[in-house]
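Only one protein chain is missing; all other protein chains are in place.
So that you can tell them apart, the chains are marked A, B and C in the order they are listed, and the count of residues begins at 1 in each.
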């Protein structure tokens, strides 16, 4: 199979770096362009970028010259967007209009009715919105999005439960990693020996995005899931891996055993099951008293698996549990790549 | 006023050290005995103890010789207990029987019907149980207890709200400091770049203790408050200061403004208002988007004040907010000392 | 005594905040103006400043309106400068020319031959350079400086040794705190679970500044001390407190006992001994195997004392030891304030 040329927008940031790292050796995609802001354009990547990943910078990226984040600067089918939301809002549609499939990690277009918000293992069928999007907007390209990093693991776990039982109410309190704030991101003076009980805009996303992803697609429209969410989001001194404490009320009582079974048995949507980035397995349920933990569990399934633990009765709702997901792999770059694979598979490029 | 001689049981541990630090220069109490386990007995305190507080060890403590934790080893009116729960269960009653007022930080006797579980600023009247306790058990001494460190700030905030409105349901998710686990406590390999979403026995305490403290005393019996709690407890890489994310349902809607007013205006119980360790003020409500934070706010009111912030509507219940309390001051040693002051004030010594 | 009006330049930064905190309740000085960059001018301090200290912002500072950092904006005798070096280079002379005594923490003028580089406890006599400076430059005001935070504790310890013995060669390897980099300073992604073995410009300062401070003043000129230094400087995940591993060669062998004696006995220069910020004592030598440690020892002597430990023979030079000093108190704001006190005491205002 000939490799599909792809580009990364916002390549020098922390999510951009994760795209580059995950695309290193990808069986289908080959990075042929790296785009970043004006002050980096023209420099080689290794000079323009302060690499923050423990995985080394791939050799092929070192000497690539940064190009502007404009459709005319690159000749690819797919662009992965790690742009900040304020830039993505205008730039991503320009790319889509110019014929590129934009697989975006930015929040700018997640709420648009004709833009799929995808976790392929749970809602691969929502990809069909792309056809609607093209029809409505007259684009050859398209925009697909992946959710906010905290919504990611939470929504995967809820899908497994909602499929077997009916989820009605969800309390979610996050303990989020530093890499989610990008680079330079959180000053060390703010987080060492500390917790920051606030992340701008995050709670709104966690209370809304799962409802779209868990919603049904009818007549090219997503009907938001009939659930209510309450979220508290916190930043803690962890490099990678978002932990979420969750309490769930169902339409009727569910036991921990039933929930563990449902999550352990959960299979990815058929269309998304065998893609290169498909989580294997989708969910791991740990039975130790004190797991999941970000340092120990974030790389489960190469960082694509959702890890759940401490499933137990809740005195107010029905069940409590803990969800862990790698925020820059499953919750960001890995998610966008998985979306791109789905586009390819579905013949939507 | 002549100073009252006091002793500290479990003096070498992290809560024991906090007792010693807080009793340094106390206007009413003078430490005359330090007790610890057999392997420390006979050593001077400065050799027996690995001091972990940033505040220096008081000079008078350095050369005190450790005595056994037995009633016969000391001649004091009051003993402060920082004993582990498995030892406190038998030892504390021995002291009470021998005529000592035991002001305990241990969990062993908190649930006994005739033992007051005190936060004097909110339930100083519960001290009356001491008379019942003496009558029932034939003791000259007594046992008073302070709650678990995570229950502490949470319950103070809830009291201020419950007094004005009626609290019905409470979700509480904690991000707890390392000092709460004692010393050596949490291994650094377990918590650096990590979160541990489990603290043994803690969730049960947080779901039960506030109900006793918020309960009414009738005919020498505490009627547990009619509220339901759900708690998730987590350990994070913070030295001191427990942060709790709270969602509350009332008997009817309450606005953030009303709640802020109620908490800001809250006054300590009259009997406890002017004691040396009384928090001044009882509650501080911060209006910044990202406060309270443990590193910045834990020493508010010398570590005795409960700090609240981010009071906002909750999509599922009525309100969400964040509570911070210094776990080894208000939530442990400072709380026991405050209880002892109340005993003195009420003539119960 | 009537209080002397003072201003803080660069008031919103982390050293500026430390100035404000240390000047709260100062017996001689009263802050009447806070200056910062254009984007803060006109705002009240509590809005313009992201406060990073665990000590709360003093009440009087909250509502002070930020003024520009120009001589015309304030009416004080003394200005404390927490300006960045690139601004201090021009601004501080403007203030000095306009008649202000500038007590600066910036590095810009430390190497000027007529500017004293002061640690009053060891070289208070160097203050005499101020007269020379005024004569040469025609200023009514003056500039005095305190050294780089890593040089500070190192130089105090070396002075005590050099006075009794003769220091010839010094190896110094630092483990420096985050607050030394200001705010936002070091990104958390760079330092959590990490060490950064590089701090721009720092090694040059540590290899040169002690030689000026340990030099002799002859005919209004400082003769640099005849010693050689080699420094490695590192950033570590500590909030406050710089630790320095030191190996020293003397003109002849010195035993650990002799060195401990010399450091423990060291008295501050007579002119500086009774000033409000004088360290009491100047040096503490700890005898535990594993001290000093930043979290436990940085507040010794209110953060003004130099703490030394692990004094032992060195296989290559004569002695090895560890020095700890609070980098934003003794090593920055506290040092500048101490310098200002010396100016007052010497009648040089």
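Couple of notes before you dig in:
We take it that contacts are C-beta pairs under 8 Å (C-beta built on N, C-alpha and C of every residue); 3 or more make two chains touch, one makes a residue touch a chain.
Quantities reported herein were computed from a predicted structural model and do not represent experimental measurements.
Only one of A:278, A:296 or A:342 touches the absent chain when the whole complex is considered: A:296. The chain omitted from view is touched by exactly one of C:3, C:70, C:140 or C:230, namely C:230. Although one chain is not drawn, the whole complex shows that of B:8, B:36 or B:52 it is B:52 that touches it.
Touch with the chain omitted from the figure is made, among C:175, C:214 or C:329, by C:175. In the complete complex, the residue from C:238, C:304 or C:342 that touches the missing chain is C:238.
Taking the whole complex into account, subunit C touches the unshown chain at residues 169, 171, 173, 175, 192-198, 200, 207, 228-230, 232, 234, 236-239, 243, 245, 247, 289-296, 309-310, 314-317, 320, 322.
Listed for subunit A, the residues touching the missing chain in the whole complex are 51-56, 192-193, 239, 295-296, 298-300.
Subunit B meets the missing chain through residues 14, 52, 178-179, 183-193, 237, 239.
The working rule: only the chains that are shown with their structure count from here on.
Over half of the residue numbers at the subunit A-subunit C interface are used by both copies of the sequence. A separation of 40 Å divides the Cα centre of subunit B from that of subunit C.
Spacing of subunit A relative to subunit C, judged by their CA centroids, is 47 angstrom. Contact with two or more other chains is made by residues 192-193, 239, 295-296 of subunit B.
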